[in-house]
Structure formats: structure tokens, C-alpha cells
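Just one protein chain is left out here, and the rest sit where they should.
Presenting chain A:
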């Protein structure tokens, strides 16, 4: 029974991916870095498209939506997974529209009038069967994968436009995108990087080691010294975990402090964020704790506290900060630089409004 075998194979892969997401979280497990998570997710969705049983675009969207919901539930703090699911849904919509013969642009138009009249347009209309749809969708997903492969490179390409000779640049924690960005600039220019260590996990130390290996002059400072050092800094370049719909960030903790200090000294704050980090989520308050903090194996010093005391101590270890859009000067994505106020526009290009809620 090759069909049954295929099915179990597929579901086994999905389960394995879910388990990895659950165990891994952000960066700790076998999946490292959101770029890799994005690629893994897209590859899995391509496999689902290829192997699952569906006859029309509506079926396929339903399957992908269902699996997408499970994947996002497995690791709510990793928004990349949800973003990739939305991208794929958008691709299916476009391919379906193209197969039907209507141009994408007409579908894209969103006037108030259209919103009011378009009530029942969505699902029933995807019932039509097109034999070429599957191949088209898979090809489009392949294109998406190629785009994902090149994101870090595309961002690093723009480094020379932003980093000039003898500048002092500050960053926080460790972001692979920023690392590549700085290294790319270092090939042509000499500049100085100050890394805030980002306690308690101190990812900044790793970042600094990696940068100094690329022969960039690097200094590590404790998080508390960010404000004091800021007056000497020409530019702040950071990475982020997610770009929210309003142009704000959900980034590693300490970023808010850094952004406020930059604002106070009127230092430009540049965020390197590939497009797949753009999420249709909006910040809501109070920030749900499971999104804003996770308890990992926190500082050993606290683990050493004695029984009687530790039972009375609550250790909180927030992992993410919310950074409001007003503090951000510029986003650099793989398709170029954008202001925070423009994010909503990018959002509507990337995702279909009906997919915002999976």
C-alpha cells in the first residue's frame, strides 16, 4: 500500500516537526534560528501539498490551515511558522485565481465597497478543480523557498549603504542577520561594534566572539551600561524575533531599554528583519506572558538557594521585550529599507486578510 505508507510518512514527519518545535522553542532545540525554522516549515508545507489528498484549492487550504494551527499552537512564541503558513495560503489563493483566469490585481483591490460586498466570496469559490493547480502551487512554494534561502544574503548586501568608516555601532544579543550584515560591511570598511551582552543568557558573548574572529573591533558591555555608552554610538543595529503589524518589535529582552536610550540620544535605530518575520499580530496588553517570557534554566546562582528560601522566591525570566514603532528609525528587509509606518502596506502584500487568523 504505497498510498497508506505515504500518509503515515507524512504524518510522522509532521509529528516530528511538531515535537521539535515544542522542545526547541526559539533557538534551543534542534531547529536553530528562525531562518531555518521558516525553511523547514515551508518545506513541510510543500510536502503536504504534494502528498496530502485534496481535489480543490479549498481542500488544500483547509488542510494547511489545520496543520498550521497545530504548528503555531506547538510553539506560540515562534511566529515564523504561522507567517510561512500564511504565505503558502496566499500562494494557493493566487494560483487559484490565476488558474481561473482572473488577474491577481482585481482580487487585491480592497475598497470599502468591496469589503462590504465580498461577504461570501471566499471558500465556496475555491471548489473548482484544476489539474495544473498542484504543480503551480508547488512551483510557487519552491520560489518562496529560494527567496528564503537568499534573505540573509540580500540583507547583508545592503550593509555598505548604512555603515560608514569609523562609525561606532551598537547591537544587542546575537542575531545571525545582524552578524552577517556587520561582517559584510567589514569587508570594505573599518568600524567599531559595541555588543550588549544580553543577560542572563549572554548571547552577546557569542556574537562578540564571532565578530572579532572576522576582525571587527568589538567591545562587550553589560546591559546596564547601554545608556552610558550610547552617547558615543553613531548607529544602533539590531535584529528582532518578530515584526508586529503596527511596526513594533518583539525582540530579545533589553531591546526596549536600548531603543529608549537611542531615542534619548537621537541615535538612529536600524532593525534588520527578513520579510518572513513580519507577522500580522498586533501587540496587546498585558503582553501574554507565555509570549513575553519563558523560564529556561535560569542563572545558576538562584538554583543554589536553599530549600526554605527558594520556595518563597519566584524567578521570572522574560525573554522578549515589546518595542513600540515610534522608537524605530528604519527596517532593513531582504527587499529593501522601509519605515515602520510602511509595515502595514507590506503586510497586505504578503498575507491575505482572511488568513490573519488561522
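The rule is simple: a residue touches a chain if its C-beta (ideal position, glycine included) is under 8 Å from a C-beta of that chain, and two chains touch if they have at least 3 such contacts; residues count from 1.
Everything below uses one rule, namely that contacts and distances are computed from a predicted model.
As stated in its UniProt record, the chain not included in the shown complex is "Translation initiation factor eIF2B subunit epsilon", which appears among "Serine/threonine-protein phosphatase with EF-hands", "1-aminocyclopropane-1-carboxylate synthase 7-like", "Integrator complex subunit 11" or "Translation initiation factor eIF2B subunit epsilon".
Only one residue in the set A:20, A:62, A:94 or A:147 touches the chain that does not appear here, and it is A:20. In the complete complex, the hidden chain is touched by one of A:160, A:225, A:315 or A:339, namely A:315. Contacts to the hidden chain, counted on chain A, fall at residues 5, 8-9, 11-13, 15-17, 19-20, 22-25, 28, 30-31, 73, 286, 288-290, 294-298, 300, 303-307, 310-311, 314-315.
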